[in-house]
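Quick notes on the structure that follows.
The complex is shown incomplete by one protein chain, all other protein chains being positioned as in the whole.
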């Protein structure tokens, strides 16, 4: 009652760790069997190795955290030669998260990484700034996002999911543009841009000044965005943002998600994914469903309604 | 060491209740002397009386709340004839929050309400949808926001503050556009658009489906936006979003605010404003300042830096 | 006077499945004016459960400085509240709302008090006060089942008490309205609090009786300022007239407002 079929992905269950919150699985493999997971979204891979931002890289906020890791990763070559083969010992599909500074970066990485055996789908992290257009993030402009999607689709051997940035005026426009450009699915949301200042020094706690806000604080924003987008696109959505409990998982399904990813909570409780996988079937049954996929979009399926944007 | 001079406003101290979280002051007047306050931002006033949205109108979220009151208010006439005169017994400047569905609405209300003796400034709530352009909120389009500001400035007898919506891709653009159009100040931020679904019913908890997210959860987003905007405009900013403590107040000043407003916390602790006013001087001194205005923009005054948008 | 006070937990005990009785001590009690008022309680100092929870005052004693609350630990907040120990302090705002206007009952009138589930608590103090006035009162208490029923003993000591349960595990099987129909002829005034469907059923069936009805609504401030808890006034032509459950209520005259 937990299996989900999505483009490229046959999921045993709809629970997977979100990109950047699970590394390449190495540390968690010491804690539990990774084959339990629905899938794994690995840390963003860039063409070259990156050290990322200076520390401090995280700061706590009310029911949330800011991070500015800065895409630290060992680069495409090492990911292909070391990380992916290590993950191949587990019976779990890998979703490769791709980041870059130019369209060519994304295309280059996608072509190569999508050929790897256990990579069943790509996830384009489009919250990164496009250096060619003065640093505006790919994900904040519908056309830039669509163009990137199209170029990656041309070279990818596996289905392509686009990870939407929430820092936009109209997320539906961007979702529709990437669908039109050929995206096979969406993942949403990435972090909200935030900041915290130290009272004693007046300086940002995070060395990078701003960071991405994640955790329970952002869940209502993510639920709203998935609710809006899922009614306007016909590709599936993997939902994320602040999930801690099975009820959070179900709320995402009601809003319109077809699977979910767990980010920050992996830091708070490293056993959260297997715990959710274990307790989800009971809760789904308790609520009167035979299969988790009966929950998808249950909130809007009957009555499609527009959103009143003025609260 | 607490007084602040802003366009139209001589504030005894920089603490004021935010619009919609204090009604027209009547209930709080039973709890403490309103003359203690730096100013009062009254509930949004529309031309005609409005009942607002159906209930439930609020829902709790992690470190936040959603509201969809729907601009319930007695309308311009009653506000002018009853509410403002009642507030005139207190020695406190009133900032009148204005809402409408067309430019003409805003202009009409602004012209009349700005003539009232104790109204020292207007605050344009531009998060409302413009019915003439298919419901896109005034505050999500730089040109619409600028045009509205200009029209209101033409008729207002007092300085005009524009209250920015955070639900935008680029808040700096909008801030600069309204400054250019003649705004005397900014207030930021209004609520983030969010949603919560009930697990048992799969329906939104709020009757209006979506609501505005406020409270500590949104503070990092607000701090980031004020930090960005305050470096690009030369008009003052009244900061708000999740303030609960004196340290929160100071964080807003460091980010670039010149005064602050307290919203949701008035519901949690109705005595929060006088409590902050009492404890702020001690804290400011403790941190080594002679006057609270020395804290303004302390984070970026020395080194103006651009924001790295990819965390 | 609305007061904010850290009140001390004097007693805290489970009285039925998920149902807790909490005794609080503090001078705030002196401000209580009527049965049916409520308090707004912050379950702890963390901000993740941001809002206060409205809970009715179930009984109080000004001389001894205590009040009792009865609540169901179901959601996050009430669950956390139930873990508090005797001696801990909790942040209470109150008393709030207007409560039951017992003075509106004429000397010759008799009273029926009807409670459903977690709507029962405020009715207990109400009945206590009628008892002090030697007013004859009949109680009808409805619960889901025996496991979650409480205070039958306490009410019985104040007057004739009928209990109904939906599953028949205690008292009569069925709804309060069934019992009411059979016994109402002896009563002139109805006081009630409980789930909305029950209130609607009572309003419909006994529309000719004098009725006082205590409502629930999701709240923000609890003091009348945020307009979260409004309901429309019955037969208001302008469609903008409203009452606030927190400060105009939570008790309204039958037919006064539209709810549910």
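Each chain carries a letter (A, B and C) given by its place in the written order, and its residues are counted from 1.
Definition applied: contacts are C-beta pairs under 8 Å (C-beta built on N, C-alpha and C of every residue); 3 or more make two chains touch, one makes a residue touch a chain.
Given the structure is predicted, the values throughout are model-derived calculations rather than measurements.
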> Which visible chains touch the chain that is not shown?
Replying inline: A, B, C
> For the chain left off this view, which of A:13, A:130, A:167 or A:266 is in contact with it?
Replying inline: A:266
>> Please identify which residue in B:56, B:139 or B:216 touches the non-displayed chain.
In response: B:216
>> In the whole complex, not just what's shown, which of A:30, A:117 or A:234 touches the removed chain?
In response: A:30
>> Counting contacts across the full complex, list the positions on chain C that touch the omitted chain.
In response: 44, 46-49, 80
> Taking the full complex into account, what residues of chain A touch the chain not shown?
Replying inline: 20-23, 26-28, 30-31, 49-52, 55-65, 67, 69, 72, 74, 205, 215-216, 244, 264, 266-271
> Going by the touch rule given at the top, which residues of chain B touch the chain that is not shown?
Replying inline: 62-63, 216
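The rule is short, and it goes like this: only the chains that are shown with their structure count from here on.
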> Think of each chain as a node with edges to the chains it touches; is that a line, ring, star, complete or other?
Replying inline: complete
> Which one chain sits nearest the middle, judging by mean Cα positions?
Replying inline: B
> Which whole number of Å gives the spacing of the CA centres of chain A and chain C?
Replying inline: 46
> Once you find the CA centre of chain B and the CA centre of chain C, what distance in Å lies between them?
Replying inline: 36
> Taking each residue of chain A in turn, which ones touch at least two of the other chains?
Replying inline: 62-63, 216
> Residues of chain C touching 2+ other chains?
Replying inline: 47-48
